[in-house]
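A single protein chain has been removed from this complex, and every other one stays in its place.
Chain nomenclature is as follows: A, B, C, D and E, assigned in order of appearance, with residue numbering initiated at 1 for each chain independently.
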Amino acid sequence: MSDEPAETASSQGLTHLRADGAVHMVDVSEKQITARRAVALGAVVTRPDVVELVAQGRLPKGEALAVARIAGIMAAKKTPELVPLCHPLPITGVDVELAPVGDRIEIRATVKTVGVTGVEMEALTAVSVAALTVYDMIKAVDKGAVIAEVRVLEKDGGKSGPWRSDDRREV
Amino acid sequence: MSDEPAETASSQGLTHLRADGAVHMVDVSEKQITARRAVALGAVVTRPDVVELVAQGRLPKGEALAVARIAGIMAAKKTPELVPLCHPLPITGVDVELAPVGDRIEIRATVKTVGVTGVEMEALTAVSVAALTVYDMIKAVDKGAVIAEVRVLEKDGGKSGPWRSDDRREV
Amino acid sequence: MSDEPAETASSQGLTHLRADGAVHMVDVSEKQITARRAVALGAVVTRPDVVELVAQGRLPKGEALAVARIAGIMAAKKTPELVPLCHPLPITGVDVELAPVGDRIEIRATVKTVGVTGVEMEALTAVSVAALTVYDMIKAVDKGAVIAEVRVLEKDGGKSGPWRSDDRREV
Amino acid sequence: MSDEPAETASSQGLTHLRADGAVHMVDVSEKQITARRAVALGAVVTRPDVVELVAQGRLPKGEALAVARIAGIMAAKKTPELVPLCHPLPITGVDVELAPVGDRIEIRATVKTVGVTGVEMEALTAVSVAALTVYDMIKAVDKGAVIAEVRVLEKDGGKSGPWRSDDRREV
Amino acid sequence: MSDEPAETASSQGLTHLRADGAVHMVDVSEKQITARRAVALGAVVTRPDVVELVAQGRLPKGEALAVARIAGIMAAKKTPELVPLCHPLPITGVDVELAPVGDRIEIRATVKTVGVTGVEMEALTAVSVAALTVYDMIKAVDKGAVIAEVRVLEKDGGKSGPWRSDDRREV
Partner (left out) sequence: MSDEPAETASSQGLTHLRADGAVHMVDVSEKQITARRAVALGAVVTRPDVVELVAQGRLPKGEALAVARIAGIMAAKKTPELVPLCHPLPITGVDVELAPVGDRIEIRATVKTVGVTGVEMEALTAVSVAALTVYDMIKAVDKGAVIAEVRVLEKDGGKSGPWRSDDRREV
């Protein structure tokens, strides 16, 4: 572990840490309001037969994937309640996709706002809670399912401009 | 995709689906109240230098990891608000550990209750939200960090008895 | 308006009013824990063509009614946050049905608990929020839709025993 | 039930449904911010003697109607937590009126915002939760009370301009 | 400041600190369920003319104090959402009193439960939020009002038995 003082953490980019090492909600009063968007990905990895059971939810009257989608959308709105130093934001749009593919349910969330901070936390929260909801529904048949590789795919808007995850790092 | 009707999903173990494919919150009125415990794991995978920055939060006055721990504990209590078909439960204890190891922050949550259903959803939610909180604090220095392998390690209590994830499946 | 003092209100059955007219959350510490159940009904009244549009949500991949069902289930869990003098209760099961019939979507919620107070408020809240969610989805095509006749159909459990709404009063 | 594909639902006005029938939170990033207002109505129908008991809450020290008013105001702020596809909005004003008239408590909520979407859902939610709160307070004396005809009376602001419910449809 | 290690804090009674100094939600799985009660006090100190304005809320149709009472009752139910390491508890009764006396509004909250932990946090939270609500209503006429001496008056139930604050310490 580094011997450098915590003060350095802030100067090196951990903006939630003040000079004395205490956390705060960063002041964004001066930031410009712009249209912003973020996309996050993730997956619940289970067995192919379990994926088939869940996918039946798309048959007439079935609705297993709908529950996860709605849980993800609602969770995006709850992000500042869950992530302590996250600013409240007026979300202007949310899409959550769930795709059964082989042994996994792939999840993708797109969140938009017109505001002063980015919405990657909202997109990640939507993916995470949609994934938790899928796990909840399949745990009776596969307790060993894994929520895998929740991450940001791309974001744009704001001073820093567009960013895209170009290489998928191995985990 | 299977041509089997959604009814089969329920009979095969997707207990949240009724015979007509609609979801419901399963009736647990008849289940026994027992002491229960679940442990979940996960990690935020980033770069070693970022892990060092975060770990500085354990130096005097620093508190980066404390934020994630507390976010995880508070999220465990919010589980039934986030996961639509999850029953409310009287949580009786929560521990959230965060360990900086190499290029990642490993997270482990243990949740206990004395109730009618298991607490694996609460443990997974604690890990997920602690991981989201770590991502929030490091995103200024590593937007490409990944929340990896959130899963249940073990659970016990209830009629089905103890369960332990014995093999770590590759994701 | 009656000239009788507020004190009488309490003695005549408005149990949330104390002798001095102030409200409180009634003390139920001494009440017995029993299995309880309540069923509530209601409907969103609109036009037959709008009902058809919503009912398409039951076709493959559609999920309009699922959203309302899940909103109702989640709202049942939020009842003590919404209704100020309502006691928190460990809900043990929730079913929300939505049936498109002619010019309306009929809604029926069944809530169960093992606790010290009844769950009619939870059932009514589930119906009301499911109805609000239906309205939200159809308001672009029928702003004039009406949420009609939200009421308790039956309840059982507790010292007072089963109760059933026998006559449908005209409203 | 119609054989038309769910895609048509969206093109016919169910804006929360995407072309594939899945729901989403509609993107309103491009909408103009304007002052908006909505008024909703409803009633709790019970017996005249129960209405008198509740109305005593307006006598010195009594406060039965105040509870329902406050519950309605607080619920307006919770609307996006309750209605899954509803956008969060900065509410700028709320009034909730409760009038004991004959055998019913009439409820009227007016909500204002300066934002990109209308506030009819907030007004309807305020009326519904105020009505649930009235029911909660009178259920010991009239379990058969009915929440009747919750609907929008008028709304204005936004591109579509003012709208007013001109005829009270029978329900 | 002491040079003693954080481990000592736990052994000396700060039960939320583990041996390694990290916080956790204490495990209460083994504790007995008993009837418990706590009473907390506090006051909002302002000017006599402001107290008179607020007290008018008890005149016909006025309801200023009712708002604070209801806010306190609802906040008691939110305690585990606000205080991170607080266990969720099934509150069985809440009373909040507000008494205009001279230059202050005195507040007293009594909370009851049948559970494994005490309810002093719930009582203190009820007093604090009722006081914040009073401040909110009078801030237009007295920004300098002070929330003073929020404290526990007495508690009983549980293994430790009854406790009563016998001397009012000067603050």
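As a convention for this text, a contact is a pair of C-beta atoms (placed from the backbone, for glycine too) under 8 Å apart; a residue touches a chain by one contact, two chains touch by 3 or more.
All figures in this text were calculated on a predicted structure; none of them were measured in a lab.
S.K.: Of the residues in subunit A, which ones touch the absent chain?
M.R.: Contacting residues on subunit A, toward the hidden partner: 18, 22-29, 80-81, 84-85, 87-90, 115-116.
S.K.: Considering the whole complex rather than only what is displayed, give the residues of subunit E touching the chain that is not shown.
M.R.: 1-2, 4-6, 8-9, 12-17, 20-23, 42-43, 45, 52-64, 67, 70-71, 74-75, 78, 81-86, 100, 120-121, 124-125, 128-129, 131-133, 135-141, 143-152, 155, 163, 165, 169, 171
S.K.: Would you write out the residues of subunit D that touch the absent chain, in ascending order?
M.R.: Given the touch definition above, subunit D has residues 35, 66, 69-70, 73-74, 76-78, 90-97, 112-114 touching the missing chain.
The rule is simple: only the chains that are shown with their structure count from here on.
S.K.: Using mean CA coordinates as chain centres, what's the gap between subunit A and subunit E in Å?
M.R.: That gives a centre separation of 36 Å.
S.K.: Approximately how many whole Å separate the CA-defined centres of subunit A and subunit B?
M.R.: Between these chains, centre-to-centre, one finds 15 Å.
S.K.: Just curious, how far off is subunit E from subunit D if you go by their C-alpha centres, in Å?
M.R.: Using C-alpha averages as centres, the distance is 33 Å.
S.K.: Among the residues of subunit E, pick out those that touch two or more other chains and give their numbers.
M.R.: In subunit E, residues 66, 69-70, 74, 90 touch at least two other chains, as defined above.
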